[in-house]
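With one protein chain held back, the other chains of the complex are shown just where they sit.
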Amino acid sequence: MFDLLPEWMKNGIGDDLLFWLGYFTNGKHLAWYASVQFTLTAAIVGAAFALLFGLIGATLKNSAFAPARLIGSGYTNIVRGVPDVLFFLFFPLAFEQLAELVLAQAVCTPLELASASGRWPPCADANWYLDTFQYLMLACVSLGIVYGAFTANVIHGAMRSVPHGQLEAARAFGMSPAQVAWRIHIRQMWVYALPGLSNCWLLLIKSTSLLSLLQIADIVLWAERLGAPNFTRSAGLVHPDWRWYYYLVLLIFYILLTFASEKVFAALTRRASRGMAVASAD
Amino acid sequence: MKNLIIAAAALAALTTASQAQAIRIGTEGAYAPWNFIDDSGKVAGFEIDLGNELCTRASLECTWVVNEWDTIIPNLIAGNYDAIMAGMSITDERKQTLDFSDNYFPPDPSKYVAAAGKTFDFGNLSGVRIGVQGATIQAAYAEESFRSGNTILSFETADQALADLNAGNLDLILADGSYLAEVIAGSGGSLEFVGPDVMIGGGVGVGLRKADDELEQKFNAVIAEAKRDGTLDALITKWFPDKGPGPFFE
Partner (left out) sequence: MEIFVPIVTDLEFLAKPSLFNLYFAFASIPAGFVLAVFMALGKASSNKLISTLSRGYIYAFRGSPFFIQLFMFYSMALAFNMSLWKPLGIDWLMLHPLFLGPAILVLNTTAYTAEIFYGALMTVPKGEVEAARAFGMSRVQQFRSVVWPHLIRIAWPAYTNEVVFLFHATALVYFTLPVIDDQKDLMNKAGELFERDYNAFLHFSVAALYFLVISFAIFFVFGLVYRRLMRHLPQVQKIRFLPRWLG
């Protein structure tokens, strides 16, 4: 890529620097930089799912119907007792197998189904091949499930923080329960939920480092491959173990991401609390 | 389940592409010179060259899928790709779960590598830290032979074991001689072979699902052809210079 520079410029930069510039812009490194897209996609789409599941979970927990409350608190408690990495590995696998199970009932012959003990999928036609994008989406849903449970707790708590007087006033205006919930309760809830949501988001972006466990070529996987020692001359630059330099870069990347997120949430909180009598309005 | 990372399409040189059967080949991408990600970020290596050649001859349209070694067989069975070319030795144990084509690399001795100047009493190894890549024939062999009195460390990739050997966290690595020869040549004298060769494994072949007999026959036919006309020998010599010019079969 730097071969195209004019000669005087090359001389100015110097051979060493030129070599490193070339090395850090080779295809393998460019693939590493590009793989940030997976991390960011997983964070943003995962957060959207988390918000969705969080709202559903909080609604269930707030429900007047006892079984719904039970489901809501069951969901949040189970997720709280199990490591996120386990969900991360389990959910995409389980989802794919479940889909293939349904598919197998439709496309496999009864004979194949009967003789398929210990084999998966039962017949070749029932195999569902997932590409990187579909897999990434499954990873996002897993993130959503895990952090949805956290979000549900946050939203549940925030909904209870909305002053009762406001809801009573809305009812006095003759609003229906649905109108009270949608126009007043959920809108007023955000400002109380923001600090908790900010914490959920910070945990979620850190969890995106687990994408490589689903064989998605994310920044962690490329860092591992780039840093691993190479003594085979035909495989590129021969170098010793450089892994920790690459991991250090990732560490700094995540710290910066955290820093930027905090700034954004601080601005959001300021905006959301305009005219509200809460401490964060100052 | 687990799947696809980087795929490099090797389009068969066919004008009538619609006739070509499309298959995916799984490889590890971290086992130079067999298969690796080169500096341009693409899969390359002996098996990539060979696989593309075989696909062209068999009128197959092949795509490469990189998958971590420890789940490479489960993913074949689960149908995330249709063949494995990842330096996988043909063994009786593996034959219980999958089929192999005829070998495209002759039986190759496994070797020990250690920091230069170190010596070991191989008749009576004890207190030694031995590194292997998990789920390999060498891992099984080390487990069987050196379990008592030694420490066996298993790693996800061969490169990771190499990093630990270089850092002095291992005394020995047991791995394929063909992989180690290039490593030692490039290590600038810091590593060397020690001890006896270990003959395990029956050569390297294409791993296939048991049901895919048709694909197996196709691969066998083109492997035999490549052996006959010297293409395979030339590729081995190109990627494994220490092997010399061959012939490697019969």
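Brief remarks on what is shown
Order as written gives the chain letters A and B; numbering starts at 1 within each chain.
Everything that follows uses one rule, which is that a contact is a pair of C-beta atoms (placed from the backbone, for glycine too) under 8 Å apart; a residue touches a chain by one contact, two chains touch by 3 or more.
These figures come from a predicted structure and were not determined experimentally.
Looking at the complete complex, one finds that the omitted chain is in touch with A, B. Of the candidate positions A:51, A:126 or A:154, contact with the unshown chain belongs to A:154. Of the candidate positions B:74, B:106 or B:241, contact with the unshown chain belongs to B:74. From the set A:30, A:137 or A:203, the residue in touch with the chain omitted from the display is A:203, counting the whole complex. Note that of A:33, A:129, A:173 or A:259, the residue touching the chain absent from this view is A:259.
Across A:17, A:40, A:78 or A:169, the single residue that touches the chain missing here is A:78. Taking the whole complex into account, chain A touches the unshown chain at residues 78, 80-86, 89-90, 93-94, 97, 118, 120, 150, 153-154, 157, 195-196, 199-200, 202-203, 206-210, 213, 220, 223-224, 227, 241, 243-244, 247-248, 250-251, 254-255, 258-259. Within chain B, the residues in touch with the undisplayed chain are 1, 70-71, 73-74, 77-78, 131, 134, 147, 151-155, 160, 163-164, 167-169.
Rule of thumb we're sticking to: only the chains that are shown with their structure count from here on.
Chain A and chain B, compared by their mean Cα positions, are separated by 34 Å. Those residues of chain A that touch chain B in the complex are listed here as 23, 26-31, 92-93, 96, 119-121, 124, 127, 129-132, 135, 214-217, 221, 225, 228-238, 240-241, 243.
Taken together, the chain B residues at the contact with chain A in this complex read 1-6, 29-30, 32-33, 36-42, 44-45, 66-68, 71, 77-80, 157, 159-160, 162-163, 166-167, 182-187, 191, 211, 239.
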